[in-house]
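Below you will find the structure I want to go over with you.
Missing here is one protein chain; the remaining ones are kept as they sit in the complex.
We call the chains A, B and C, going by the order they appear; numbering starts again at 1 in every chain.
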Amino acid sequence: MTTEQIVWSIFFSPLAAFLLICFVLRPAGAHGLAGLATIVGVAGALGASVVTFLNVLAVPGHELPLADYPWLTIGDLRLHLGLAVDSLTSVMLLVVTSVSLLVQVYSLGYMAGDTGYSRYYAYMALFTTSMLGLVLADNLLQLYVFWELVGLCSYLLIGFWFHRPAAAAAAKKAFVVTRFGDLGFLLALLALASVAGTLTINELFTEHKVAALVGASFLGVTALTWVALGLFAGAAGKSAQFPLHVWLPDAMEGPTPVSALIHAATMVAAGVYLVGRMLPLFQHAPAAMAVVASTGAVTALMAATMGLVATDIKRVMAYSTVSQLGYMMLALGLGGYVAAFFHLMNHAFFKALLFLGAGSVSHTTGTFDMRYMGGLRRAMPVTFWTVLLASLSLAGIPPLSGFWSKDEILATALAASPGLFWLAMATVLLTAFYVFRMLLLTFTGEYRGGGAAEAAANGDAAQGADAHGHGGVRLHESPSVMALPLVMLAAPAVLSGLVNLPTIPALDDFLMSRTVRETLEAHHVAFNPLLAAFSTGMALLGIALAWLVYGVKALRADSLGSALGGLPYRMLYHKYGLDFLYEKVLVGSLLYTVVCGLFAALDRYVVDGLVNGAGQLTRGLGRGLRRVETGQVQAYGLAIFLGVVVITAVAIVRG
Amino acid sequence: MELYLIFPELVLLLCALLVIFSDLLGARKEALAGLAVLGLLIAARLAMELVGPDKGGVAFAGAIVVDDFALIFKFLFLVSTLLVVLASVEYVERFEGVAGEYYAVLLLACVGMMLMASAQEFITLYLSLELTGISLYTLTGLLRDARSSEAGIKFLLLGAVSSAVLLYGIAVLFGLTGTTSLPQMAPAVASGFQENRLPLLLATALLMAGLGFKLATVPFQMWVPDVYEGAPTPVTAFLSVASKSAGFVVVLRVFHTALGRDPLAADWAAIFAGLSLASMTLGNVVAIQQGNIKRMMGYSSIAQAGYLLVGLAVVPQSGVSGVLFFLVSYTVTNLGAFIAIIALSDKLNSDRISDYAGVWQRAPFLASGLALCLLSLTGVPPTAGFFAKLFIFNVAVQQNLLWLVVAGVLNSVVSAYFYVGVIREMFLGAPVDRTPVAVAAPVALALFLAVAGTFILGVFPGPAMSVASAAAGSLVP
Amino acid sequence: MDYGYSLSFYALAGLTVLSSLLVVSLRNIFHAALFLVLAFVGIAGIYLTLNAAFLAVVQVLIYAGAIAVLMLFAIFLTRNAMAQGNPPGRLQASALITAGLMFIALAYSFANSRWAPGPATPPDIGPELLAKELFTTFAFPFEVASVLLLVAMLGAILLARE
Partner (left out) sequence: MAEIGLNHYLTLSALVFCIGLYGVLARRNAVGILMAVEIMLNAVNIALVAMSRYVGPGGQPTGQIFAIFVITVAAAEAAVALALLIAIFRTRGTVDVEEINLLRW
């Protein structure tokens, strides 16, 4: 096969799996083979990606010359259908295909026995196809097509368990909220087509295109800035940046492997990918860059505080994802091209691992509520150790992967903007705290009954997230088909940082492909040992605090109880479990009520309020306007004549 | 004789009479549908012969013109009628023994629309419009139950009133120019603009109202939800695509041929921009509130008319090609949606969106087809609807109508609420009963054709776009 | 100045307007139908003043004859609606305002128009000329009209059958 055919096969391999499931396996009733088909398809894509990666590595300039095909002509705008592979693409391909493959294998165990088994794998194959199409697209229109397709797959997969109303609601919320962002994306596309006359990504970076974009202006702002802001709006919707982040925590209603693949490792990173891809344009719009950076920093901090108090393990992860995506945006906004993608890659591995670990835990306990977990360390050693490694990586403890990329982002921030740097640094502390809170609540202490206890507490059986485990009959490690992907993900979660060490910046060199080198002003920041030590210190401080509160329980429970008075203490004890008493008193009173409460209120009343408010307004308007339709034919006739009179009047007044 | 220019129409007329006679002779319903399909295919084949720059021409003392612009619409009408005939094969049971007449009137309506596409003289235009109108009133009331008759009488009364308005507009233009021929009118209109601005604007407003009724744009749209809900579902499908396209072909030809020169053109373009904004906003906002799928599709069609009018807010040729491509993709998409709705509501015996819950498990093909068409109406790639919007919005951006484009894009976000609402109900809702829904082969074929069209136009819109541009060139050089 | 001509115009116009007003304001639908015939006859007279004799004949035959009779049929076939008659509806006031606005728009525009220049003396448009035009220049619309009548016949039968 030629280089080009290999690249195309990356895209077509999972597509073939999707078509096979839809048109052969499902109609034939061979549902059981769907998983295998998807796994083979994705494995094929992974193989082709590896070969492509090696090809890119071998080519000087790290860009593969690929043909494109005429697609359509809109006025003067000629669009081509083509793939573009450079170093960034090849890295993204590896990340997407490898995580996808492991998640598909994991799903064999997780989804076993589900009635929607083949439907699930069909969606997953379609998602992987679309995500690869998005990464491979050489023009923005093509990218947009796949952008919407991944959104659609995400919609279908969030609402996968349709018997739960919450899932359907979450799916719709995700679809509509991200479409608000896509509004900006689409307008940016139209503006680019109209002003620059091309949508091919690399052509947009040429000097005269940039000059044309800077030259045109609308409402006193350059077209370039509008375009950048529009693209960022799209990116913010997909990557769950403030204030469009509201859909992601709800999206956890989907099956956990979906959360791991789509809502942690790949699709939500598409926004970061888009902004990064277009960074050579963004850099000419300082205002837009500032918006990207500050949105990223605010999102990172805000989401971290919300992660502190969530009791659903998947929601903790979701907030964590939002927060980490904020980091990446922060890096991009400050010009940290390599730093952002380095972190994207590392995050994909350790966050996917954390999600799969959470899925593994719930598979056994039958719940996602950490208040009913605890003490799982001995029963689930593989899960525990892998999740621990991922947590350390997320917290930024050297020499795990998260440390290296986070440190690069912090260094970029320190060099560019002290304000944003301190926001990011505060996030480091919070991150370490919430991730260890999660770890300690889940794996240490006593087991608190799992799904059965939760059902008892809530008084009904069908509560909770996608808990379809075994209700705590006997705690056990997940089957090897699920445990194996955990172990395999643990390797990159620990090691992927090594590709860009301060002394050997291999990724740095690799990602600066010819086009990027020519069009992007590189912001290279030197490694700062002092900063590294400081951030590690902050992370350790966060871990220590979490340990004090949830681990060793420095404040003894009974002394606390007597201080509070016996009866309410006992009630709380029985209701929430011991660990949560600490939280209520310590974390709750201080952090929750003040900081998190503030953010939560902002989130609920301002952001969610705006989204819901817009919906309410539209609905109210609709309710009013539909009353105009009285069923009286004469009212309709009246409208026609009033229309004539008004149009005549307007026409006369206009002239 | 220039008779060959109207061979397609003649074949359909003949076919309609044949269908009636075969019905009288006791032919089976399926055979009648087959006959109609055959007639439509022959007509399409004959129309194909007329495609090309030097094939068509003007005929019958300037009454009609056959150009690429007219032909693209004729094909649209033929395809719409064909798909509606196929989709009706089960539904005709409800017409109590007048299936043959139903097909015949459908064919005659198609003849009327094809003549509308060709008419370039106001008397012919008016008569073909009324031929279409009377056929459609008949079809709407054909079920003769309370709702169907109510829809029929509402449609007829408002239709008659709006043709009176249209006629008044024509009369004014006739008085100003002394002719009813569109091409002959143009120079007189252009030269008389300064002194006759007032009556010209009045005539424009009257024409807009009279034809706006067919387009279903605000404020002439109020019949739409009621008639869509009450009419037999295949007729609703026909109304939503063919009748709307027929309105657009007339509007495009009248405004571009007779009134197409500045500064009058700038005036009507500005008014159309306003109507466009009002239509898409009202259509989308009220559609959210609807629980009946046919009614919802009615509001949706008002909104789509709003997007289409963006192309009329743009005077140059690009606006016309935008409208043409949009109509092509809207026709296949909306028909696809309606074919699925016809099949589903016939079997579910309900038009309530809530009764579509979990339909995906009972009729995966129908539900997937409907979902794809609804996504296309929302404007999600890779479907026809996405490129239709992109194309028409791009045209508007070129003409600095940015405000209208922003409104249009915002509106398509709003529209996601109700289109996706139906999809959610079908895919993510819990079904009440799980018995599979059977689909008759012709209905399945019709749906397949429409869905395939929607998808192909969404992946390779290039050829259709070139055809649209070429056809637009034959109207606006 | 031809006073006879003016006088007959004003008389016929008055008759037409008055009868039309009665058609839309009488509660008794049967009486309204009779005044409709009168209005049609008035309009036929107007056509005569315009030298359109043939059209006047058509007007009397088809409108005053056929269509008015059709209306009477409609009234008799919907019998108990007769008792209720033709009462004013809820939108009476808005209808009045709209009609007024519409009239202002029309009359004001007409007053400010310069119509295409016409002949000084009334042209002679007789039945021969009309027939010739109808079967040459307007032969095509004539054929379309015949199809239209076919559809109307079909439609009326389909909708009104037992």
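The rule is short, and it goes like this: a residue touches a chain if its C-beta (ideal position, glycine included) is under 8 Å from a C-beta of that chain, and two chains touch if they have at least 3 such contacts.
If you're wondering where the values come from, they're calculated on a predicted model, not measured in any experiment.
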Among the chains presented, those that the missing one touches: A, B, C
Residue of B:T81, B:S118 or B:T180 in touch with the missing chain, whole complex considered: B:T180
Positions on chain C contacted by the hidden chain, ascending: 1-3, 5-6, 9, 13, 16-17, 20-21, 23-24, 29, 32-33, 36, 39-40, 43, 46-47, 49-52, 54-55, 58-59, 62-63, 66-67, 70-71, 73-75, 77-78, 80-81, 84-92, 94-96, 98-100, 102-103, 106-107, 110-111, 115-119, 122-125, 129-130, 133-134, 138, 141, 145, 148-149, 151-153, 155-160
Contact set of chain A toward the excluded chain (per top definition): 626-627, 629-634, 637-638, 641
Hidden partner chain, residues of chain B it touches: 122-123, 126-127, 130, 133-134, 137-138, 141, 144-147, 149-154, 156-157, 160-161, 163-164, 167-168, 170-172, 174-175, 178-180, 225-227, 229-230
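Just so it is clear, only the chains that are shown with their structure count from here on.
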For chain B paired with chain C, centre-to-centre distance based on mean C-alpha positions, whole Å: 31
Contacts with two or more other chains, residues of chain A listed in rising order: 635, 641-642, 644, 648
Overlap residues in chain C, where contacts from two or more other chains coincide: 105, 109
Chain C - residues contacting chain B, complex: 105-106, 108-110, 112-116, 136-141, 144-145, 147-148, 150-152, 154-155, 158-159, 161
Parts of chain B lying in touch with chain C, wherever the complex brings them together: 13, 20, 59-61, 63-64, 98, 101, 104-105, 108, 111-112, 115, 121, 123-124, 127-128, 130-131, 134-135, 137-138, 141-142, 144, 149, 152, 168, 172, 175-178, 188, 192, 195-196, 198-199, 201-202
Complex interface listing, chain A residues touching chain C: 632, 634-635, 638, 641-642, 644-645, 648-649
